[in-house]
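Data block below; observations after.
All protein chains but one are shown at their positions in the complex.
Up next is subunit A:
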Amino acid sequence: MAEINLSDEEKYFIIVGVAQDIRADGRARLDYRSKEIEANVITNAHGSIRIKLAETDVIIATKVELGSPDEDKPELGKLEFLVDCSPLASPEFEGRGGDQLSETICGILTSSYSTSGAIDMKSLCIVPEKFCYVINVDILVLQCGGNLLDVIAMGCKACLGICEIPVVTGLRFDLGEPTPVFTTDEYEFTYLDVREAPVVVTLPRVGRYFVIDATIEEESCSKGKLAIGVTSKGDITSIDKIGRCCYQLRSLAASIKLAAKVGQGLNKVLLEKIESIKSQKKQLINPDFPEGYIRRKTYKELVAGVDVKIVRVADVATVFAEEFPTATYSKPYLTEKLNQANFFSSDWTSGED
């Protein structure tokens, strides 16, 4: 993380202050600074957040795209994180300086989100093996005033919570391949369920004590920190040790308990904030909008809703004949022509039954 150089006297002052439970800015060891969350600051994104915690300032934006699932996880959607440490935040980030920090933060976010099932990734799949939603979370660090990881994790949760995912209204069977059809109504969207999504609590150890929401000066007094992902139930989703420090096993156990307690409170505040942003949006669009989360339709439900499936030559001819009854070509003529052109590959037309 971005660090500043402190003299030994300054470090001593901070460490002794922490030991007496009064920090340089008057907080106790387990107090958070006040945070400020601003929603939808970027109009092009599907959801964006600007989050400020004292001096730390981060913009997070989500963009939903259509992609294809990984081969080994054909029924899951994708969530991708990208952290950009702007040289504005710290001169250290100039050039490739912020790369290592970005990698670390991306790794922690990915391990606490994608692998723990915090978000129902199956709900982001549209057509198994073919199409899924890809949610890109772009994080821009504008200013780094300590506790960067917590702020980013909080922002990511809030941003995913207010991310507006366009609804798939149905499926079209193009040559037998199911293709999703998206809504054209900009106000027809669903939200992700982020109630189980984790926040990250970092615990730098200053002197003999763990502190929460450390300032950049306090971070410079500690050799390393623990980053612990916590859900609203107090479950741990990831633990990572950052920096050149060593921990005794019993202090690890104590810090994890502490993080779970703090994380639960943090989650509660954040969820209230997300709900208030959503209800504001709801007032703006339509106050009669149904309560709760609209569920995205699963693939089976989408398939059941399809009226006409063009999977065979005969189907194409039938649909064409129905759509254009006045056309000069007759159905048998079309069927013959399509068969001649070998329009469809034989492997699925023959394996139809």
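Convention: contacts are C-beta pairs under 8 Å (C-beta built on N, C-alpha and C of every residue); 3 or more make two chains touch, one makes a residue touch a chain; residues count from 1.
The rule is short, and it goes like this: contacts and distances are computed from a predicted model.
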>> Since a chain is absent, check the UniProt entry for it and pick the matching name: "Large ribosomal subunit protein bL19m", "Exoribonuclease phosphorolytic domain-containing protein", "NADH-ubiquinone oxidoreductase chain 5" or "Monothiol glutaredoxin-5, mitochondrial".
In response: "Exoribonuclease phosphorolytic domain-containing protein"
> Given the contact definition stated above, which residue among A:G67, A:G107, A:G170 or A:G265 touches the chain not shown here?
Replying inline: A:G107
> Which of these, A:L88, A:V134 or A:A260, touches the one chain of the complex that we don't see?
Replying inline: A:A260
> Which residue numbers on subunit A touch the omitted chain?
Replying inline: 71-76, 100, 103-104, 107, 111, 115-118, 121-122, 128-130, 176-178, 223-224, 226, 231, 233-249, 252, 260, 303, 309, 311, 347-348, 351-352
